[in-house]
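Take this structure, written in structure tokens, and hold onto it; I'll ask about it next.
The complex is shown incomplete by one protein chain, all other protein chains being positioned as in the whole.
Our next item is subunit A:
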Amino acid sequence: MTSKLNEKQLVDSPPLTNARGNHDEITDDLFVAAPLNLALQEEISKPSVSFWQEAFHRLFRNKGAVISLVVLLLLVIVALVGPSMNEHTYRSQNIAHSNMPPKVSGLEWLGFDGKNSKGIDVYETQAVEENYWFGTDEFGRDIWTRVWKGTQISLFIALVAAALDLVIGVVYGGISSFYGGRVDNFMQRIIEVLVGIPNLIVIILFILILEPGIRSIILAMVITGWVGMARVVRGQVLQLKGQEFVLASQTLGASNARLIWKHLMPNVMGPIIVTVMFTIPTAIFFEAFLSFIGLGLQAPLASLGVLIEDGYKSMRFFSYKLIFPAFVISAIMICFNLLADGLRDAMDPKMKR
């Protein structure tokens, strides 16, 4: 705008053409104020992005998180489809085919060649027609089916435990911090008592009393697991409650329901999601740990922990029994942690490093 005006003047008025060559002659009255368009000045040209759009944008720029997300999706799909990819079920035994090494036609060079630790092709010597992709265990159960069935069960336990943690933690932490004062004081003392008891002891006692099984494992993990979520929510709500936008809503006469659902919840959502994402791998690991020490699921039910425990016993001669479930559980844990890290960075860039 300015440059156009000046050019026009340069051409029109003779003293200006002189001034072009001689800089000393530029005087104040040669300058014309650029027209100020207030409407244009206040305009924002950048497209409007909401918090979630921006968070996802940041998340998708994080390579580790994206790869983790893809790997996790693949693992979940295989866990769902895998057990029905051959005719074996996770509990069908075939003693004649016990301890078969893994064999996949075409992948022999990768070690899936059906040879045992002595280098003998067991499939040839026993004249087994079909291939067991991940081999079989001592009862002749197909490890491929059992690994994916186990992944299913482990993920199920973790997701249910995380969901229960989420519900209990958010409600408990929310009530505690929103009402504050004596209520908060009382509820926090309960939490402190729970935290004070080592949770492994609580869980072991719990499982000893209840029948070992999926339900009791979930219950045992939830009974202490929600404390972390409750604390995160409480901290966040306490911080938000003092913010002026909450006070502003109060001066407008907003109801408690409105304050909670419109102002507090949307702002606590980020930390809640991140906490859930960190809870899931912890729950998977804890389930595996319980199974490993013999407090988990009972045979023939499979979970990753049960499979690792079985494989560990015969690790020296039939290492494939350990390697496959161990690989899957490691992949799940790493991916969930990387994804949770990415989510945290995406939702709260200030927290990054």
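We adopt the following convention: a contact is a pair of C-beta atoms (placed from the backbone, for glycine too) under 8 Å apart; a residue touches a chain by one contact, two chains touch by 3 or more; residues count from 1.
Keep in mind that, in the parts below, contacts and distances are computed from a predicted model.
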Legend entry - Undepicted complex member, UniProt protein name, chosen from "Oligopeptide transport ATP-binding protein OppF", "Heme exporter protein C", "Tripartite tricarboxylate transporter TctB family protein" or "Sodium:solute symporter family protein": "Oligopeptide transport ATP-binding protein OppF"
Legend entry - Contact partner of the left-out chain, one of A:186, A:245 or A:327: A:245
Legend entry - Residue of A:267, A:314 or A:337 in touch with the missing chain, whole complex considered: A:267
Legend entry - subunit A, residues in touch with the chain not shown (by the definition above): 39, 42-44, 46, 48-51, 243-245, 247-255, 258, 262-263, 266-267
